[in-house]
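Here's the structure we're looking at; comments come further down.
Of the protein chains in this complex, all but one are displayed in their positions.
Take a look at chain A:
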Amino acid sequence: MSYRKFIKRKKPKEQSEDLEKVEPKSIGTSIKENLNIIKQKTGNSPDIIIRMLTFSHDPRVSTAIVHVDGLVDNPTINEFLVQSMEDSVQEKLEEKDIFKVFSEKVIAVSSLETRKDWDSLFQALLSGDTIILADGKKEALIASTRGGERRLVEQSDSEITLRGSKEGFTESINTNTALVRRIIKNPNLWVETMNLGKQTNTDLSIMYINGIVDTDIVKEVRQRLGRVDLDAILDSGYIEQVIEDESSGLFPTVTHTERPDAVAGNLLEGRVAIFVSGTPHVLIVPAVMIQFFQTPEDYYVRFPISTLIRMLRVFMFLISLIGPAFYVAATTFHQEMIPTDLLVIIASQTESVPFPAIVEALIMEVTFEILREAGLRMPNKISATISIVGALVIGQGVIQAGIVSPAMVIVVATTAIASLATPNYDIAISARLLRFAFMLSAAIAGFYGIILGLIMLIVHLVSLRSFGVPYMSPFAPLVPKGLKDTIMRGPIWSFNERPKSLHPQNPVRQGKHQKPLPPLKRRMVRTNTKEGDKNES
């Protein structure tokens, strides 16, 4: 006890002493002192590399190049900084201001800044920039040399499409914003950056199209991000959880994507994208429910096909939500609904099963969830074993042992596939959890329980908002024109207006009369054809 007390008392004292020692806010004139401060603040870490250069004509004036190993682009530093500076120190300098010489004649990197305060110097140093110090100077140069090992732009694993761009975001925030800029070549594509996370100093960018986006939404995003005071931001998930409208609900009110074309499409509808450094997942706000059933590919294929596919997805979502509940309700409470022949089959199967339908369903659903979670985190080689265990041992064995009826296995398997067919993992997982609630309510009160559950779900969904936009729009509140791009996907030539629920500044999306038409003479109109006209008939 006393030992603990001792430690507790001691620790804060040490820290405060440290803080008192090293707190000159801005840089001093002596290069040695400055370098000492850097060494001391970084705890003499070996990956902080300091290179001293001394001028031949005046040995008293020395300069230093400081950078962090691995964060910088080595060719840039070697060729454009170190090499050229070494060349220059051999020459005699006419100009007195050494930084002016450096920035105008010697250093050939894209951006150079002078700074005085330690905070921004360290920020730059740790982001991969190089600091140049000089003796007798009360400021330092920051040369942009960011680089280092990065994952290349690859296809995203989680959002695979057959058609459309194969590019996916990487962990580098600059690459990511550039990928979007490459799609929308428009000066109105505005980016705002900020730096969040007290310990991690993570870079963040907000991107939107000025002139389309509702300024209130941008203000709201800025205000919510301005409120964030977290220690660390390791992924955009951290940001998502502190800016969303309802953090305790099951449904996501912020969507994220790994695809630049999805971000571009959303920006053009009047949404705001939030890029977080260190993650390929870009947040998009505001989100509405129906977005989670849409993929970028829907817009690339012809509209009747993507309409059918979207309908299928919503249907799959409903099955994954109430599939087992429906079976439990029908076999427990409403046998009269099932055609007699089928009922006889089900009854003969369940005769030997010792449990009521709800227990069977719970056993199978929980087993499936365990299998899925196990398969998700395992290396590929082991997951093959898991699937064999799942299919043979559990699927086959459980029926032969007479613990679960075959009909129930079919229902659970269908539900499982349906839940995997929902394109967005976030919404699929909420259906996965709610499925258990629906199963229980079906076991208590049959279809009545299910329909009450559905009403409650609808009430909850319509009460949600995402950055001021109703979550169920354009269904409720109804925006008839917005229905074109929901469960249906209207033809591209009919998307003349941007979604109204986002209040875009410029609601007109494209010119009218975009519908392709056959040439006039091929249409069924009465024309006076003369002899000799080129007419097939």
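Convention: a contact is a pair of C-beta atoms (placed from the backbone, for glycine too) under 8 Å apart; a residue touches a chain by one contact, two chains touch by 3 or more; residues count from 1.
The rule we apply is simple: contacts and distances are computed from a predicted model.
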Protein name (UniProt record) of the chain left out of view, among "Cation/acetate symporter", "Spore germination protein KB", "NitT/TauT family transport system ATP-binding protein" or "Acyl carrier protein": "Spore germination protein KB"
Of A:55, A:333 or A:438, the residue in touch with the unshown chain: A:333
From A:50, A:370, A:478 or A:508, residue that would touch the chain that is not displayed: A:478
Residue of A:168, A:296, A:446 or A:482 touching the missing chain in the full complex: A:446
Residue in contact with the excluded chain [from A:194, A:378 or A:458]: A:458
Residue ranges of chain A at the interface with the undisplayed chain: 333-334, 336-337, 339, 445-449, 451-452, 455-456, 458-459, 462-463, 470, 472, 475-478
